[in-house]
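Submitted below is the structure of interest, expressed as structure tokens.
Only one protein chain is missing from this complex, and each of the others stays in its spot.
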Amino acid sequence: MKKRFAAILCVFLMTTVLAACAGGKSEISQSSASSTQAASEKLDPVTLKILMWGNRPADFDKVVAEAERRMAGTLNVKLDVVFVPVSDIMQKIQMTLASGEEADLIWDSPLASMYSNIASGYYEPLDDLLKKYGQNILATRPPEMFEGNKVNGKTYGIPLGDSQYFGYTYLIRQDIRNKLGIAPIKTYDELVKFAYAVKAKEPGLAPILPSIGFLSEASFRSRFDQETQIRRTQAMADITLYYKNNDGKVYNLLDEMEPKVWDWIKNARKMYQDGIIHPDVLAIKDYEGEFSGGKAAIIPVNDFGVKNNIEQAVMKNVPGGKVEAVTFFDKTPKKNITNFSQWNFMSVPITSKHKERAIQFLNWTQQKENYDLLAYGIQGKNWEAVGDDKYKPLDSNYSWFPYLWIWNPTFERLNASQSEEVIELNKFTRDANNFEKDVLTGFQFDPQPVLNEMTKFKTIEDKYYPTIFNGVLDPDTAWADFKKEGGPSLKKIQQEMQKQIDAFLHE
Amino acid sequence: MFGHIVAFKQFRPSQGIWGSKWAGLDNFKFFFSSDDWIHVTVNTLFLNSMFIFFTLGIALILAIFLNEIRYALYKRLAQSVIFLPYFVSWLVVSFMTYAVFNTSDGILNKLLNAMGEGSYNWYGNANLWPYILTALFVWKMSGYVTIIFFSAITAISSEYYESATLDGAGRFQQILHITLPLLRPTLVVLLLLQIGRIFYGDFGMIYGIIGDNPILIPKTDVIDTYSFRALRSLGNFSMAGSVVLYQAVMGLITILFFNWIARKIDRESSLF
């Protein structure tokens, strides 16, 4: 029973693992390429075992052979990459670590069990190794990426990412908007107007289909709250606990309702009652699929731009169907706050016998031509370069997965087929200097002291949050119930968190 | 077995089971500190009782009836067909369920509309779902159980039926007085085997179909889905272990009790 339990744990978490898409950088840091293995001394041949999730791409063996050929004579590294289904990766990692089995590099994520694995002392602190062997690894990422992802002041995993901020977008049906004669949407009010127009003139099409959790209608709006910057905390996946502005305080919705959030909730309730929000919002599991099937006019998604698969599906499924992305993201530098957290890491288990070699290998991957090989496959066969910072895939035999082991904002190429606007947004979020630094950058919440409250609150939260934030229940009564049941637990979590934050800021 | 000690430990995998600190009953607190454990236990028992009763009942009827069928081809075909749903994954079942019950273009609502009735929000009424789940479970699993009963029936000597026919017993009476009594040991064994697991909810099914739908949770949340939702982002071995231990101990008590009853009635059909 336990095995099944742990196995499924991951499935859910994984859906939010990766958020941002690529942003390319035109200037390639030449310095990093030159710091190749200090000398051309020959190292003993060694095979590194690397554990990650995903499918083994059809051409993976060819790419690995090429990589090994390039490393032959210098690094002399052979690669044994084990791919595990994403639904089982968390369990696989824990088994490997707990049994002390040999592995040299492991993908992990705070959304999987990275923090508890660190707390258990499974991962090697990498700071010294990086200084010694990882010049390229350090040079290809802004220092904030390391700073924002330390645990107790140490780096336990190499942050993989190419963005400092996660984009959020409403996908809407452009063809319907044009048909109804509505101008391109610039504000949330216009979005709502469009939704009401859909309701009035397009029967059979649900105006808005939100999802549950953070993607519930009322909580998704916090992403576009530029004035107060209401943000999620490290403790909760939604905004029951939240940060505001940049004052280093945790706020608690159940303790004191934020008037702005209450307006969002009220608005969601009105839209649900008016039939604007899909009546089965809580029952639909694949909400993107519903949109792709032409059954909803607006959905919220975790990304900038229109996803390729959705765009094509709508085009195919609905005659004349077209999708456009509407985001209210403010592209003014320093307007948005970020704590530079990343969701994918490469860690070195303490039991590895080849720690230096593992870091040397990763360092080797952080050179443009090697990065290109491992990220996109064989040039001319799997992909072709479009300029220095874009590429075009030629076949699907080498699926894109740099985020699992090598991803960095310097060498990552953008898909040339993306729109100008999306490329702009992605370039913007890639640059650390465009964002206001969160005073809590580098803070990690340790749930251990309030574990019982956390578990208790999560079951209560699941009962109320998506219902209230999607307007399914009358918020006046439901909120009182939510407060009564969950209030005490959340208060304790909030207090513990504030305590840890104060200690962090004090240092 | 020793794995269950994690329930009493503040388990750190690196320190091993024995090396980890003792936690006393701390790991049980999250589960027992509110009244939720009573609700989810009641739900688990209620749903599983329905599942067991109807699956065994329908499978028994199916097996007996299949045995009455004289056309060999029909019999074989029917046998195969009722086994097929066993292979349909719960994920697919959940999509089918949605296709039937959804508000806007669900099959049921289309039928209602055709009869001049308004649409009904099926996913909004939690009380219906224990029965819908039961129906789905019976649909998927009874073919599997039918095979066991059917093989038990074929093991019954034809002499019994021959002499009964000579005595002028009708087919229905033969079932009542020969088949059913001879199937009893198999039935009791299957029943006892299921009862031992009555505290374990069918996670794959219930999470697959209900998911995180808060409206349906009050009536369909079982122990496994509850602790899943409580712990999914924390990955705590010990707390998960405490719930499993609770299920195992309760299951053991239940099975010992029912096995004892079975022994009282008929020594031969008890498990041990």
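We just call them A and B in the order they show up, numbering each chain from 1.
By our rule, a residue touches a chain if its C-beta (ideal position, glycine included) is under 8 Å from a C-beta of that chain, and two chains touch if they have at least 3 such contacts.
By definition in this document, contacts and distances are computed from a predicted model.
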item: Complex member absent from the view - protein name from UniProt, among "Basic membrane protein A", "Carbohydrate ABC transporter permease", "Cysteine desulfurase" or "Cytochrome c, mono-and diheme variants"; value: "Carbohydrate ABC transporter permease"
item: Displayed chains contacting the withheld chain; value: A, B
item: Candidates A:L126, A:I158, A:A313 or A:I460 - the one touching the absent chain; value: A:A313
item: Residue in contact with the excluded chain [from A:D238, A:D303 or A:E324]; value: A:D303
item: Touching residues (missing chain, whole complex) on chain B; value: 1-4, 6, 13, 17, 58, 61-62, 65-66, 68-69, 76-85, 87-89, 91-92, 95-96, 99, 105, 139, 143, 147-148, 150-152, 154-159, 168, 170-172, 182, 185-186, 188-190, 192-193, 196-197, 241, 244, 248, 251-252, 255, 268-269, 271-272
item: Chain A, residues in touch with the chain not shown (by the definition above); value: 1-3, 6-7, 11, 14-15, 17-18, 20-22, 49, 53-56, 58, 80, 82-88, 91-92, 95, 98-99, 101, 286, 289, 292-294, 301, 303, 305-310, 312-313, 316-318, 392-393, 396, 399-400, 412-415, 417
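FYI, only the chains that are shown with their structure count from here on.
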item: Chain A and chain B, separation of their C-alpha mean positions in angstrom; value: 38
item: Residues of chain A defined as touching chain B within the complex; value: 1-2, 4-6, 8-9, 12-13, 90, 94, 97-98, 111-113, 116, 119-122, 204, 206, 212-213, 237, 278-280, 282-285, 295, 447, 451-452, 454-456, 458-459, 462-467, 472
item: Contact set on chain B toward chain A in their complex; value: 3, 12-15, 26, 29-30, 33-34, 36, 94, 98, 101-104, 121, 123, 200, 203-204, 207, 211-215, 217-218, 224, 226-237, 239-241, 244, 247
